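With one protein chain removed, the remaining protein chains of the complex are shown where they sit.
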Amino acid sequence: MEQTNFQLKKQKSQSNDWSARLHHATRATREDWMGKGISYLCIGVIILVVASMLWFITSKGVATFTQNHVSLTKFLFGTNWAPDQGHIGALPMIVGSFAVTFAAAIVATPFAVGTAIFMTEISPNKGRKLLQPVIELLVGIPSVVYGFIGLAVVVPFMRHVVGGSGFGIISATFVLFVMVLPTITSMTVDSLRAVPRHFKEASLALGATRWQTVSRVILRSATPGILTAVIFGMARAFGEALAVQMVIGNAAIMPKNLISPASTLTSQLTTGIGDTIDGTLPNNALWSLALILLLMSLFFNALVRVIAKRGQLKHER
Amino acid sequence: MLKQYSFEETAVQTFDEKTSLAMKTENLQVFYGANHAMHDADLAFPKNQITALIGASGSGKSTYLRSLNRMNDGIATVTGKIWYHNVDINEPTVNIYEIRRHIGMVFQRPNPFAKSIRENIVYALRANGLKNKAELEERVEKSLRGAALWDEVKDSLDKSALSLSGGQQQRLCIARSIAMEPDVLLLDEPCSALDPISTVKVEETLLELQKKYSIIIVTHNMQQAARVSSQCAFFHLGHVMEYTPTGTMFSNPQIPVTQDYIAGSFG
Amino acid sequence: MLKQYSFEETAVQTFDEKTSLAMKTENLQVFYGANHAMHDADLAFPKNQITALIGASGSGKSTYLRSLNRMNDGIATVTGKIWYHNVDINEPTVNIYEIRRHIGMVFQRPNPFAKSIRENIVYALRANGLKNKAELEERVEKSLRGAALWDEVKDSLDKSALSLSGGQQQRLCIARSIAMEPDVLLLDEPCSALDPISTVKVEETLLELQKKYSIIIVTHNMQQAARVSSQCAFFHLGHVMEYTPTGTMFSNPQIPVTQDYIAGSFG
Amino acid sequence: GKATSSTSSKSSSSSEALSGKVTAVGSTALQPLAAKAGANFQAKNSKVNLTVQGGGSGTGLSQVQAGAVSIGNSDIFAEEKEGIKADKLTDHKVAVVGMAPVVNKDAGIKNLKMAQVKQIFTGKITNWKEVGGKDQKIVIINRAQGSGTRATFENAVLKGATAVKSQEQDSNGAVQKIVATTPGAISYLAFSYFTNKLQAVSIDNVTPTDNNVESNKWKIWSYEHMYTKGTPDKAVAAFLKYMDSKTVQDSLVKDMGYISIHDMKVTKDAKGTVTQN
């Protein structure tokens, strides 16, 4: 061809053979192989990490049942947690974890949704300039600091108001509420923002008020997103360790009411793991608690997926 | 190469006392912040007719149209007067929700709610206090018939509106608007996202609807304007340049800029 | 109301042996999953001429164009043959990067890189192994001149390309393409996002460029097709209905569907 | 385990050439003492790389058993820990810790009978007025199961009975804070954690003091152990020797609230049997 090409020397010699020229591997082809290699490797590392984590925790967690022959029902429904004496009923911790998680989610959701509505519908300007940073800051506060404040403020406050030691489910709920609030809020904001603008316009054009538009159109079509947000918040609450451990009282007994001390899977885990011997029942029992945590996070994940699917279907059908 | 047209040379018709008008704007100006998007629009819209707004992209058609039912509130600054039943509805004291009930709007992209077909229509009615079941059902049928959609959907009113085709969705949006029994219907390029078959159906619907409503339609498609409208306003860079009966506009445009635009040799 | 046109009745010209062709497709079909978006396209493109592809929205113009330089890889399934220099470049063994270097493409929305004007042009050259500074500078000037942009930007080559106007950005994209010294230039509605002045400039550029390149351009604007192209292909619902010299297409369309489309009474 | 009682108390002067790696892991109660002594030791033997880490007695014992570390710090005898083969380890007792019940000051309690303490922790007595205090509910704060402090306390007080289920804290600091602020609270702490914000309780009119521990009049005490496996290498041996030296035992140990192993007039074995020296 008449045009002067600037390709690699190798190809220059065959520049009249178009077939060869167009079939030959070039620098770009090689770059692509390399790029593929690098990125596949990286994703491979992540998969390896996840797989080995699942494997380790599962194999340690089931040892309680396979090696120590504790029955699964006893573990899940027993209420006596004294691994040193061979009693490992995990129900108090399971109940404790669920109690604080649900309580925190129930308290936090209205606050989160309200704030999100404010940020997207009522005052988007203030939302972006003032609340966005506020929310991001709340996310950024480390959980030890939440624990520290819980210990210094919430626990004495609860002791004062409701009596008892102040340690307990209600204090943990309060601390967790503040901790999951930003998570739920920022995800709710995302899902509200994702509602197509024309939904809103359609409703407004029909003469609906702002609140009618928000409650019947926007919230409705953002429901899957909000549910996802709440579940993420619950997942965070379920897995939170230090802040809860510092305020819940760590009593491995079935919680009788909201002010009685209780313990969660995570708090029992952090409290006990250092004092047990690898391979013994008390140690294995703790890993079984970790296994429950793992399974729960898998469960939360699956739930999010189901909701996302449902939401999609609703939009497609 | 590109001709500069003078904004002074315009040809905007007015109507005599006898013509009964649906709406009228005086001196309407719209600003997006510092961007002066609409200059001094003085247009009057006769009752029970279709008026088309045409012009190049960005010429301000949507901007103008959205001002008519205050959809620009909070987005743009709108000055001037918008007369509707002898009330200047551009005043802040006016109840915008009432205005929008009387002046309905249909958008460029069909935007049904992610609800059933029935719910799409019933939603706003219920929000406005209509609770009677029988009456609601009646309205659903009437408006769907009005939008020429009834026959196609009467057996599937509980299906999601999102399962309809684009053209059906757009007619549903029209049905949703007319269910509110408005006076005026504003349509912003209602066919631009539709295939030719659906376009024809919507156009037929509009021609039918003008018997009951006054319609103002923005369109990019001059053929469409020619087919449906009685008069036609040509927008250019935020100015209304010509407003004449559609026949006149297409066969005998009054000023150079319109002539060039109609001839397609614009620019 | 809407006419049904037969897909059997087509008028597609072929070229004799003597015409030297830039590219040719045989039996080209494109599927987006189950959606058969392009049926059996057999088109040949003469060298150093501008060919226009016209048709309604969704008729498959972009789909066809993007297949020509394998931009549909991984998006759609393309079957049939695409001849370029007697090589069927639709074969999987072909090095797509080489193809794209020889068959450049400019898109509907200007998409300059978020880099300086100079870098926009130099980047791909450098990635292809051209390191010599002087030569790079030379290419920058040559391609910007070719795209009729040089005079406007020569003093600000280090400014961000994003600070240019839409029309300038589009010409920069053209410059970026021709800097690679391709054989064929594919343009997908290059002016649809541009104002009239910029449109004229781009059209002038194209008329100039056809001396060196073979150009295939998709356009919505029939006036534009009339102004710039030598021959014109009309697409309808995924079929090529008519392919004739532009003069013929606009003054004397061969088949009903084209006649109606050209007359604007389509649908 | 064999209790080796070191005899030489002079730190060897041939330590110039001493080098190697010493890692002591385990008991959080012993960690501060070990860390401080370690720092002093390293100042003299700059070639030795000595690190002291926490993790808990269980971690210390299992790590030293696995050979992962050179010294396993523990609050309890290896024999007491399930899963530890004590005969494979060598015990080096480096200090003694005395513990006592502590109560919130408001309870109005200064002295209890041993039996009363037992009844409180087993849940038989639930109000302070039953033992001569205020009419106030007793709030029990226990240590985490498996903790050395709890093991010592239960060995000495409960003698096999099971403690009632209650709040558990995994650290002295937390216990200290909670007992000081919660009305009616009772727990137990090492002497060094006593503050004037809480009330240490005498048992059977014996006050919790170092002297009473040394003579075993005060029954609740335990050793701090450093366990090694096999023959310790030179650096480890030197460090263990240093821990037993007068420099450490007579000043550091006492300064930090522990009781010197040299001052003990009795010996306790893993089963709790006490013999006079």
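For clarity, chains are labelled A, B, C and D in written order, and residue numbers in each chain start from 1.
Following the convention adopted for this analysis, a residue touches a chain if its C-beta (ideal position, glycine included) is under 8 Å from a C-beta of that chain, and two chains touch if they have at least 3 such contacts.
Criterion: contacts and distances are computed from a predicted model.
UniProt protein name for the omitted subunit, picking from "3-oxoadipate CoA-transferase beta subunit", "Phosphate transport system permease protein PstA", "2-oxoisovalerate dehydrogenase subunit alpha" or "Molybdopterin synthase sulfur carrier subunit"?
UniProt lists the chain that is not shown as "Phosphate transport system permease protein PstA".
Per the definition of touch given earlier, which of A:Ser165, A:Ser191 or A:Thr266 contacts the omitted chain?
Of all options in A:Ser165, A:Ser191 or A:Thr266, contact with the hidden chain holds for A:Thr266.
Who touches the missing chain here, A:Val144, A:Ala194 or A:Val306?
Missing-chain contact among the listed residues: A:Val144.
Of A:Ala20, A:Leu76 or A:Val153, which one is in contact with the hidden chain?
Spelled out, the listed residue whose C-beta touches the missing chain is A:Val153.
With respect to the chain omitted from the figure, which of A:Val70, A:Ile94, A:Ile117 or A:Ile248 is a touching residue?
A:Ile117
Residues on chain C that touch the omitted chain in the whole complex?
Contacting residues on chain C, toward the hidden partner: 69, 71, 97-101, 104-107, 109, 111-116, 123-124, 127-128, 158-160, 162-163, 173, 176-177, 180.
Pick out the residues on chain A that sit against the missing chain.
Touch set of chain A with respect to the missing chain: 27-29, 31-32, 34-36, 38-43, 45-47, 49-54, 56-57, 60, 110-111, 114-115, 117-118, 122, 130-131, 133-134, 136-145, 147-149, 151-153, 178, 181, 185, 208-212, 214-215, 232, 235, 238-242, 246, 266, 269-270, 273-274, 278, 287, 290, 293-294, 297-298, 300-301, 304-305.
In the whole complex, what residues of chain D lie against the chain that is missing from view?
21, 23, 25, 28, 31-33, 35-36, 39, 49, 51-55, 63, 66, 68-69, 169-174, 192-193, 195, 256
One rule holds for everything that comes next: only the chains that are shown with their structure count from here on.
Going by C-alpha centres, which chain is most central here?
A
So, what's the distance in Å between the C-alpha centres of chain B and chain A?
47
I need the residues of chain A touching at least two other chains; which ones are they?
none
Residues of chain C touching 2+ other chains?
Not one residue of chain C touches more than one other chain, so the list is empty.
Using the touch definition from the top, list the residues of chain C that touch chain A in their complex.
Against chain A, chain C makes touches at 84-87, 89, 93-95, 97-99, 102, 125, 127-130, 181, 183.
Which residues of chain B touch chain A in their complex?
Listed in rising order, the residues are 69, 71, 97-101, 104-105, 107, 109, 111-115, 123-124, 127-128, 159-160, 162-163, 173, 176-177, 180.
Taking the touch rule as given, give the residues of chain A at its contact with chain D in the complex, in rising order.
82-85, 151, 156, 159, 164-167, 246, 249-253, 261, 263, 270-283
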